[in-house]
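What follows is a short report on a single structure.
All protein chains of the complex are present and in place, except for one that has been dropped.
Let's turn to chain A:
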């Protein structure tokens, strides 16, 4: 029987995969690690535990967005502003 949280997990995976395409070390590097992280928790059944893992994944997504923003901001600052 499919877990009711399954769509949410799949959405998280897709979202992270999309974010990972811009990863500084390359999309392939990120995808391998992403797959490993999801495979590791493949057999988790407890809904509570799954929710905690989804929250962790969403945290990683936010961190990635912040990383990309900072990287761009620093590049612009270095190029156009002398201080």
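Rule of thumb we're sticking to: contacts are C-beta pairs under 8 Å (C-beta built on N, C-alpha and C of every residue); 3 or more make two chains touch, one makes a residue touch a chain; residues count from 1.
Keep this in mind: contacts and distances are computed from a predicted model.
Engineer: Since a chain is absent, check the UniProt entry for it and pick the matching name: "ADP-ribosylation factor-like protein 2", "Electron transfer flavoprotein subunit beta", "DNA repair protein RAD51 homolog 3" or "AP-2 complex subunit alpha".
Structural biologist: The UniProt record for the chain left out of view names it "Electron transfer flavoprotein subunit beta".
Engineer: What is the set of chain A residues that contact the non-displayed chain in the whole complex?
Structural biologist: Against the missing chain, chain A presents residues 11, 14-15, 18-19, 65, 68-69, 71-73, 75-77, 79-81.
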